[in-house]
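With one protein chain removed, the remaining protein chains of the complex are shown where they sit.
Showing chain A:
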Amino acid sequence: MASPAKPTDPNNNNPDRLRAVARYSGIGVQMAATIGLSTWAGYWLDKHFQTETPWFTLGLMLLGLFAALYNVIRAVSNGE
């Protein structure tokens, strides 16, 4: 009834579920880290070069956003 996991089902046993949890939470943290790190790099560059318009922040943030989405899509469509 309420027990979804049959021990015979290889795709639904506990280690595999734990593995999926770890893997997808990893992808999430990675996405946040990509955006955060690239934005920080852009911010630092803007400060270093004392730009009037924060082009580095803008550009690297967008690049980070793109990289994060690209990596998430690639990671989740990677089967495994």
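As a convention for this text, contacts are C-beta pairs under 8 Å (C-beta built on N, C-alpha and C of every residue); 3 or more make two chains touch, one makes a residue touch a chain; residues count from 1.
In this text, contacts and distances are computed from a predicted model.
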Considering the UniProt annotation of the chain absent from this complex, which name among "Cytochrome c1", "PRC-barrel domain-containing protein", "ATP synthase subunit a" or "Spermidine/putrescine transport system permease protein PotB" applies? "ATP synthase subunit a"
Please identify, in ascending order, the residues of chain A that touch the omitted chain? 11, 15, 18-19, 22-23, 25-26, 29-30, 32-34, 37-38, 63-64, 66-67, 70-71, 74, 77-80
